[in-house]
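Left out: one protein chain. Kept in place: all the others.
Just so it is clear, A, B, C and D label the chains in written order, and each chain counts residues from 1 on its own.
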Amino acid sequence: MNAVTESHVPGVERAFPIGGPILQLDAISLRFGGVHALTNISFDIREHEVRAIIGPNGAGKSSMLNVIGGLYTPQEGTIRFRGETLSNMTPGKAARMGIARTFQNIALFKRMTVLENIMAGRRLFTHASFLEVALQLPRARREELESREKAEEIIEFLEIQQIRKTQVSRLPYGLQKRVELGRALAAEPQILLLDEPMAGMNVEEKQDMCRFILDVNDHYGTTMVLIEHDMGVVMDISDRVVVLDYGKKIGDGPPDEVRNNKDVIDAYLGVAH
Amino acid sequence: MYYRQAGTYRTDYAQDMRLLPLKEDRILLGVVLLAAFAVIPFTASDYWLSAILIPWLCLSLVALGQNILMGYAGQLSLGAAGFMAAGAFACWNFMHRVDWMPFPVAVFLSGLIAAAIGIVFGLPSLRVRGLYLAVATLASQFFIVWVIDKFGWFKDYDSSGIITAKDIVIFGKSFTSPAEMYLVVLTITVVLTWAAMNMARGSVGRNWQAVRDMDVAAEVMGLSLLRTKLQAFAISSFYCGVGGALFAFTYLKSVEPAAFDINLSFRVLFMVLIGGLGTIIGSFYGAGFILLLPVFLNIFFHALFGKAVDATITSALEQVIFGVMIILFMIYEPLGLAKLWQNFQERMRRWPFKF
Amino acid sequence: MNPEILFFFEVLLGGLLAGVMYSLVALGFVLIYKASSVFNFAQGAMVFFAVLSFVGFMELGLPFFLALLVTVGLMVLVGMATERFVLRPLVNQHEDTLLMATIGLAFVLEGLAQLVWGVEVRRLDLGIPDVPIMWIADATGIFVSALDLVAGLVAAVMVAVLAIVFSRTKVGLGLRAVADGHGAAMSIGIPLSQVWVFVWATAGIVALVAGMLWGARAGVQFALVGLALKALPVLIIGGFTSVPGVIVAGLIVGASEKLAEVYIGPYFGGGIEGWAPYMLAVLFLMFRPEGLFGERIIRRV
Amino acid sequence: MAAEGAGGETFAQLLIGQADRRGDASAIREKRRGIWGNVTFAALSEEAAALSLALAGRGLVRGDRIAVIGENRPRLFAAIAATHALGGVAVPLYPDCGATELAGQLRATDARAIFAEDQEQVDKVLEILPDCPGVQLVIYDDDRGMRHYVHPGLVDHAHLMAEGHEIAAAQPDAYRAAVAAGGGEDEAFVFFTSGSSGAPRGVIFTHRALIGRTRAAAAAQGLGETDTTLAFFPPGWLCQTMVSYMSAMAVGLCICCPESLETLIDDMRETAPSALLTTPRMLDAIFSRISTRMEETGGVNLVLYRRALALAQRVGRQMTEGQAPGAVNRFGMAAYGALIYAPLRDFLGMSRLKSACSTGDTLDPAMQGFFQTLGIGLGQLYGSTETAFFVAMQRPGDTRPGPLGAPLEDMEVRIAEDGEILVRSDGVMKGYLDGTTARDAEGWLHTGDAGRLDEAGRLHMIDRMDALGRLADGTPFAARQIESRIRFSPFIREVVVTGEGRDRLCALIDIDTLAVGRWADDHAIAYMGHVDLASQEAVHDLVAGIVAGVNADLARDPALAPLQIARFALVPEELGTENGFLTPTGKVRRQAVTDRFAALIEALHAGRDEVVIEAATGEEGHRGEIALKLRAPGGTGGPGDRRAA
Partner (left out) sequence: MRRLIQRAASAVLVTAALAASPIAPGIAQAQEQYMAVPSSRVGPYSAMGTGYYGGIIDYMTYVNKTGGVNGVQLTWAECETEYNAARTVECYQRLLSGPNGQKMVVFDTLGTPGAYAVINRMAEDEVVLAQFGYGRTDAADGRVWPWVFNAAGHYWSQIAVKMNFMAQVEGGVENMRGKKIVHLHIDSAYGREPLPAMRQIAEDWGVTLVEISIPPPGLEQKSQWLQIRRERPDWVTFWGAGSGMNATGMTEAARVGFPRDRMMYVTFGGAEEDMVPAGDAAVGTYVVANVVPGKDFPLVQQIEEVVYGAGEGNLANPERVGTVYWNRGVAAAVMWIEALKNAQAIHGKAGQPVTGPEFRDGYEALDMTAEKLAELGMSGMIAPFKLSCEKHDGSGRFKIMQWNGEAFDIISDDFVAAPDESFIRGLVEASAEKFAADNGLSVRDCP
């Protein structure tokens, strides 16, 4: 009827349409001593898309993510961010470029509360020096309030209001994963790397996490790169999928295409299930 | 029971994030501060002021420094006494060499000197952690004391090597009676504790704790481990330096390197562990426990046995009991005295419930 | 030979022999750290407690070997008591808590020792002369004390015995399993508490041996507690978990601190021995943060 | 006091009145993102203005029915206010009602628009939209997860507001003009009955009726502009909306909205409302929470607590008997006041309570007594959706257990020959959606409840007329009275007593999994889930003790002495809203339960010791045959008898 809202362009189903490549990985190779973790891998990540990296255990998924996040420096290959070639990536640089991440084994700040963890994620938006903080000068107070507001927004978004002041180590696994997502969101990232966000979760928790991932993408337009071991879940939520096996890329494309890729079926689906 | 929380709600974050969000806590603090500033100086005996309260406040500051480094930033350090010595000698030199310098200024500058030294000795923290770091910091402890001891300049070539602390003079007014010195120490302690609380609960404290709990994640968030750790070392050393200067000037009244030996470093470590890692108030409790328990045990045993039992035996017994208390403490409340207090507060808030 | 070179060797040898003595103390730390990840702050107190008890029993009229036996028994008891009253209630607690508990234990042991045996300084005569062995001195011009040699020998024997115990006995296997993780130890059917008792008792016996050698030289007295501090840089360089590591590190620390004191010390008015080993340890850590033989720390994400 | 809010015939006019007179006062406080936000009357009025203009702009007109579905939120109230400003009729629906039911209600009311709170509600609405051609507009409040929804007719609240502001700028007087056009006889609300007996029915109210009822209710409770309340029951329940939206408009109360139901206890403590609407079920939950936590606490605290309760009861008894308590008792009350009563009131957030009324079901006298010992005056309220609830109530200060209190001023109450309560007032419903009015020729509205009026003019309710049962020998019994007594135990969540036409009474009991689970933990009884717990011998013993205690109580009351629970069974499924056994307000749907467990009831009355029925066997929803034990209550008292003694 008449009430098509102007906020949604008819015919386009996304609030943030998929754009051009934001991150391009070109011929990346990574070795640990003699072990080839990644061999000559190239793919790109487009703005606002949900990009999944899948593959069996030991396929090099986490290494790939660590290369993007600057924790590992590949021996060969280049990474381009918005067309600009990056050399010598460090975690700090990655963070400043707008890359945030979660970890496979939850890496929360265990003795801090949920709220503090998320506020800690605001690192890049706090500029007050320790002296300003110690003396409660205006900038420190203002930033603290801003951090809190943003953190509360995320807390509401992730529906974790009732645990806001709970120490994270006391939370069940699934909630910790959610808090970690919240901490990454607090950095207002352009690209969010999720390392097995659904590992170790039950069906219900997985559904919740899928919903949050999609909501983040929908609400903030964040580009998502996620690693998942379980193929089924990923296929539903990702726009494009990269398949790795033994450090090599064996498939790349939309889920349906990848699902029917023979190499993928042989190397991955046949093995893992 | 004490707390009445019904009907206290917050309508903005500033209310929720203030130092003491609970009205009852603010009243309690007000009462404590009022007593500390307005009642104790006029009612407490000289013994209490100069032998209990002053050293307790000084060592609380040091423990606070140690706690910032160890409890908040997670960097195990054993150099507190070294930084105290640096602060004490720096303060003496400022006072000695610059006539007009008011005591608080000298103390502040001494803290800065200690902080600078702390940064240097904090450098190993980038490579090592845990016990390894603790032992590495022991080097600073020994080295600082050795340098001060060895080079006469620090003592202005005093023949005895033990120098007498100067009288505390602030803009012409001298603070020499126990009550006056107590007020000086108290004021500095209160101000620095307030600052520490602000840091601990603010972004600075979160950064420290992030490095402590999960450094990789902290780095990925864009936190520089180098800066954060060195900042913690510097601030921690500042507190130790200030505490050391006050300790020498208001309690020992003499400045000698041997007073800042490794045992003192260990005692500061105990204070933090007993008081509660990662809590500001715990530093005060811990300092009180480690400093005062032996004193009270000593008084108690002398009162109990009088001269009937060999004093050597009672002294040894004191040590045993002190040790047993520490063990029991660790078994029943490993998170320290601050946790006990927190539990008590929680219980008061939930009274008549326990949980 | 050139007297300067001869002197150098003498300093070096003296340092190495002193290092062995450090290693003996450090060995106790390693045993306990290996089995329970506890940094045993009470190791120095155990040295004091053990050797003071030994001398005390001798004073009561027990012959040397009987006194030794009784003291070994006492140290086993201490190990059992420690396991029962300190470690067991604190199982699964944070390392800092355990460290703090051993500090409490140190106070208890120091206090008990002084309570039972008094505070007097005692002499311990092992019957080994602590004077230069003349034929070596005559032949080489280097003075080596018999006690030093015995200490070196004892240290070697102890390391060998411990190595055999670890690799050949069931408890030793258990210990190694414990070092790999508590779960693993359970799975091979050795109760953790037994392993701990064993390790603490062994550390107590090592403390007794170290205390006897040190006590023979400096007297049996409270100052022995301070030996623990000397052991720390050794531990750092050797790594907290390696028995051979502490021996090698002890030698390194001993030799380097003596050389530093003799050759560098005079420029600063001496006394640098106090911190030189620590500085060495710090420098060492900069290049090998896990110590000489420690397990490599791998950063996992 | 209520008169202060006068100055309008419709809720919309009242809002403008409030906004003009005290625009800066808080109308609504909502806990969101950790802090309590504030919506003033002026802001609410402005939002209502913009929304109503936008609605009008989208083609909605006076008299249209507009549904709202969601929790108590400022925007929900704004939606109602906008509806009223437009001259429309607000239809608050229960947020947890199923899609089919929702479709039925939308069709029955012929709603033209619906305000849906969030994605969950929108999904439900969009699903049934094809079946409800009348609905032209779906407005959602929370845009979370909805950015990619493309549907004609879907609009987000913020967007609608923007439209409204544009229109308001162009036509500054449109809002006030529209509001002024309304009159007291206009329809204001359609509410659906909770359906504890039969399907929910839509009930129509005029502005005049509800404004009058609201003011009368406030006057009876002594509430005014300075008071606050916490709204946590679904807005679809008339009583809740009366105590929230209507009270805010007509009396000027401030409504507090909790952050979520999980944080309700904390939110309650934070707000410490001065007026509170509760149900016996909720009081039961609070009570069982207090007792289990007290038990867990143990030690001196428990001893003090028990003594404090005992003393308060003793003193209470003395007072009812007209004796003044002695100095010792007075001192004791003061001491326990500081130690137990006041901290507990504080803990519950009830320390500022002026008026708390309980409705929706029969309140057990012991339960009411318990809260009174804590110094919380809990009044019973009688009424139904049709009568706008406030028919008779215990006024603050006269809250003795037993009667429901005297009728309100504007309410005529009469007991019919057959014992049915009849009421007559301007403040009751206009009629049902189907056009019936349930009134007789003289205008008396038949409530369907059985009751009596005592000498002092206080109303006593016995039960629903149709729930009033008779045993085979003709002994009448009111199942609800007995049920509420059994339900008083913290271990028991729900109970259904049967006996119509039988020789004796039997009970189906649903245990409180949490409380019994904790009890089981304490007694080292291993169990897995509700089903397993309900099959444990020890749990049966526990319940048997409780039932025996109730039997003993009943025996002491001459009027009820013949009524004894002969046998009982523990139901293998938790009775919940989601499986249809409870109404959204938490009342048990008797029919649903007796239908579902017909075999069980048969077996109970037949005196068998075991029966096999089909039920969910585990938490995962597998179904299978379960053998249930049927038990007779044990001797008097028992381990689980926690009646404050």
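The rule is short, and it goes like this: a residue touches a chain if its C-beta (ideal position, glycine included) is under 8 Å from a C-beta of that chain, and two chains touch if they have at least 3 such contacts.
Keep in mind it's a predicted model, so treat the numbers as computed, not measured.
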Omitted chain's touching partners, listed by label:
B, C
Among listed residues B:38, B:98 or B:295, the absent chain is touched only by B:295
Residues of subunit B touching the missing chain are 45-48, 50-52, 55, 146, 149-150, 159-162, 164-165, 247, 251-254, 256-259, 261, 263-264, 294-296, 298-305, 310-313, 315-316, 318-319
Which positions on subunit C touch the chain that was left off?
7, 10-11, 14-15, 17-18, 21, 110-111, 114, 118-125, 129-132, 137, 143, 145, 147-148, 214-215, 217-227, 230, 257-258, 261-262, 265-266, 269-275
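The definition used in the following text is that only the chains that are shown with their structure count from here on.
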Decide which interface, A-B or A-D, involves more C-beta pairs in contact, and give its chain pair.
A-B
With chain centres defined as C-alpha means, what is the inter-centre distance between subunit A and subunit B in Å?
42
Rounded to a whole Å, what is the gap between the Cα centroids of subunit C and subunit D?
73
Junction residues of subunit C, two or more chains touched
301
Hunt down the residues of subunit D that sit against at least two other chains at once, touch-wise.
34-35
Interface with subunit D, subunit A side, in the complex: residues 1-8, 10-11, 13-16, 115, 149, 152-153, 155-157, 161-162, 164, 211, 214-215, 218-219
Residue numbers on subunit A that touch subunit B, as the complex places them:
69, 71, 91-92, 94-96, 100-101, 103, 107-112, 116, 119-124, 126, 128, 130, 133-136, 140-141, 143-145, 147-149, 152, 183, 187
Listed in rising order, the residues of subunit B that touch subunit D in the complex are 1, 3-13, 15-16, 350-355
